[in-house]
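Every protein chain except one is present and positioned as in the full complex.
Letters A, B and C name the chains as they come in the text, with residue numbers starting at 1 for each one.
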């Protein structure tokens, strides 16, 4: 009986105490006609050794690719202590710290995490995580609408240079509450959102402008101008940022020229995965969200606060719970309950190990490797750089042919060569989004360039 | 400065307290002409990411083989909890439990380990580990000599069916103290040590007989007869056993027909690796040793005892240290100090998870898989079974040609096909020692047999 | 505070300007940073500056301040704190799985696991199709209610915007309904914990989108008349949503599909033993009956011509869409897959059996000690409720006091004050992975607490006494929010 410790003797004695003749009798309140028949699709039990063999074989079958895909999930070196600590039983197998006194470890880690996210984004409060970057944007949109003075403001201006998957997710999640997400086109030369595009949009009933920095094309937006424009039009600014990039880039809390309540973005969110979380086929990652203190009561998700105990000593506890579903039920800021705590632990350890200097090194290496990648790939005949604007660690390349077969040929050589943009951007028919982080060596970049050149040449021949 | 936390400010303040102007000044007692020049053979520092890449590439280069080698190190499934627990910082980064009150975790684990080894071997006391199985036999020989009544008894009867590497190691370690290890031949038909071979040996000045069960050929010795013979001739019996096999085989404490002080083996030792320790290119493993209480003061290595604290509560501590080098110096039972504690932790968790029933399953699966392997391989033309005696999980096969090139051809197909016995046993010129544990599936055995058949056929053609 | 009486400082307090963990820093850049000044950060973020040892020691020490399944019995009701097998973690962390980018092709090995997981969950729930993308129970609920809405909408019946939930429902149920743009109507339970059928009949109508039910309910009892409930709601044109967070109770015993439910979410992080991680991650897979299949959230894994494929917008035009950037908490799903393969068919059934055995045994023992079961005449399911309303009156001790005192005695507390409708309640869920001895030890502790109530109630009111901190001031936490560390200027 896997994971069940009962001996026959235990069962007999327990049934005796209960006063039942069999375990089956304990289910006598279930109407007989509902009782399930056997589970045909569930195979017989395997022991750990057998499952390990099965999974090992499957993993080997999937193998390892030299990865140049980014598009919202980024390969970074994960320091060995991160998961050594994160998988410690005390952190891995605890739950939501409802009993604060028996959960000070988790609580202090979350408090430290919140502090780090505030520091990175230059905001005042952080929650304890949301599910992922995409759903965090959805929550941010809902929050912006709640926080906006005008109750009829339910439109969100959403540039097309924002991750298109985020757009899909935000639409799926916010649509039922009647939010309208309105696309803003990007400048074809720079890949950026322009004031001109904003001016062309109807401001009427708009609650917020979303600004992604660096944007989906890896290009840097003019965040100051966009923020000022939004605030001038009484729109909240929702910043979507890559936390690694914040070692180099102006933090959302300082975007624009405003001051006081108008200083910087109003809500900051994004994908936390780059901070020590493995790619892992897409999850679990975590979404982060920070904001100004004035908005805290509109914030979704758990928040940890520092307080004192009976003896006046500092301690940590879940707080401001009146925002949450278990207290406010249908009036809650969100339905989120279980979040992504373990990943937050990983991120907290990651940021502690990197520190400001380490994070800057990582970010600079990303910028440099990507510049090298762009140089190497654009030397390949038939490959051109699409957008000329300054970038972080991604770039859009134009090929002289459709991207999909090229990516397949690269995969056959063990290279994940980027993301084909054709599906999401019809106007970018043969555009490839590539990424290089600090994990890439010069020989990796060479290998990619050589393979690409070879593939394009062979296809031509 | 990898792993050094000092800031420039720290250094300045510390030097000020010390009253030195520079760190260099702290080395002013070292004669100037001895100061080292730079280290030419040590490359520049790599960061963790770079080392991880280097090691990852090297590991990938080594790849994974389907393993049928045994010969003293055995591939078993290692339950996932074993190393999850063993690598917990509190166990991994503690040292010898000199401060018992701050080391109750390690101490209790060793006490539990000692208890388990006593249970497995049917002996009364166990030490806390020795380096490995081979060196444990060397220590057992020295101990037997110390424990033997006659001080001139310094000869050890060492059957050739004992692991020949153990013989080498025992010779290297005991030789300087004038011990003579005398080979006893095995029966060519059964691969066993016979009473006839014992009768042919000179008993004069012999202190002990070594009995390995199962022996190096995987064959089961008639341990009762051998033990009785040894005791009848006033020899100590040193048992070398595989702990996994003890789930099925008579424990050394019950060998022979003696009773009282003559009951069973006198000293039991062996390689602990099968108990949850990975193959890992040969180490770290651990040697175990158990004996009867009457011999405890001759035992090498640390021992943990249960005692009470000031308040009468039970607790654990290192004990009987008067045997050890830090107390007795040149009169110690051994020079061993650091042992293989972490591996003992792994073994303790392993044995706890397996329990008597699990261990028996593992042992039975080993027997069964090996029988299947022998059946499959001896169906290959040109392959015969060498010894007909009952066996545990290894077997000697005779090929119709030299083994070395066949093993090379198997390796090229990703199979580690066993050990060539020619080097160690000149009379076994084309003999191959193979092993199958519970980890082998029917298709693995088939794959081996098919590859072997193919290789032999192709070489014939 | 660690166990030696020192408070563990904040990681920021351990830091010092200029201190680093250099092995974690990639080599420095070789060219100057070429970015426009107005886009650059002017001052580095105030992150901690510590050595690698400091970080490791800090977080190791912090971890020891937690109670967890690996260290303590953790009978937190409605949370299913069962043993999380280590193999689930180590196999999900095989380097090939970890290293795979979600947009890098269709890894057949990984996708085989996901496909088989879909199939197993389908079978267990008696549903027609399953999607693994929701990232926790609440998101599974969202998916479910969104599908219900999509169903009504596609039938031009979009006025159905009311979701019925029993009073005792988990907070995520009404919150989800609201997130889906629905209004919520709560209906009461009767004295035996079942739904008040009269109230239900009165509540349904042309505005009814559906009902969200947990069965066994959060009151820890099985809803007898579930078939009748289904009939009432279906006849009114509504759909039935099964909150499957408590699936542990009925695994292999009853299938929600057979009870007439149209949609279910499962908490894989409960029933299928993926880690709770100090608050998450979870996985809230959803299963649907025939009516809702077209609306399942994407991506799904399909098997076609021997190849596993992701199904996306193109394949599933009626889908409610994507709920996550990629495919949900993939690694959590992988852990659940490993767990389910180890349990196997027979093991599944035993989970429900022994979870129920443990709950009924513990309930009986506690009643023998003198505690009052909220529904004494009912069988416990996988959990049950103790109400301390008598004790509160007699001794002026609260459920919270008992909870805190249990910590002192080495047990994580049960869920307190949920469901709210039972006064001073403890919702106790032992799970199937605990031994009889552990349950007996818990009863011994509850016996001690009972004596203390009578003889020294102050000890309870001021508990805990042996934890890293004494009882914390939650009011102050709200009134003077201190939500992040502010470095001294």
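To be clear about the criterion, contacts are C-beta pairs under 8 Å (C-beta built on N, C-alpha and C of every residue); 3 or more make two chains touch, one makes a residue touch a chain.
Bear in mind that the values here come from a model prediction, so they are computed numbers and not experimental data.
Going by the stated contact criterion, tell me the shown chains that border the hidden chain.
A, B, C
Which is it among B:150, B:232 or B:327 that touches the chain not included here?
Candidates B:150, B:232 or B:327; residue touching the omitted chain: B:327.
Out of B:31, B:151 or B:260, which residue would touch the omitted chain in the full complex?
Going through B:31, B:151 or B:260 one by one, B:31 is the residue touching the chain not shown.
Even though one chain is hidden, which residues of chain C still touch it in the full complex?
That gives, for chain C, the contact residues 2-6, 14, 16, 19, 23, 51-54, 56-57, 60-61, 64, 69-72, 83, 85-87, 95, 342, 408-410, 433-435, 437, 466.
Pick out the residues on chain A that sit against the missing chain.
On the side of chain A, residues 1-10, 45, 47-50, 79-81, 84, 89-90 touch the unshown chain.
Everything below uses one rule, namely that only the chains that are shown with their structure count from here on.
Which chain pair racks up the highest number of C-beta contacts?
That would be the chain pair A-C.
Centre to centre, by mean C-alpha position, how many angstrom separate chain B and chain C?
46
Roughly how far is chain A from chain C, going centre to centre by Cα mean, in whole Å?
Distance between chain centres: 20 Å.
What whole-Å value do you get for the distance between chain A and chain B if each is reduced to the mean of its CA atoms?
Here the centre of chain B sits 48 Å away from the centre of chain A.
Going through chain A residue by residue, note those that touch at least 2 other chains and give them in order.
Chain A, residues with two or more chain partners: 48, 52, 77, 79, 84, 87-89, 438.
Which positions in chain C touch two or more other chains at once?
Only 19-20, 23-27, 50, 52, 56, 60, 85, 87, 89, 91 qualify.
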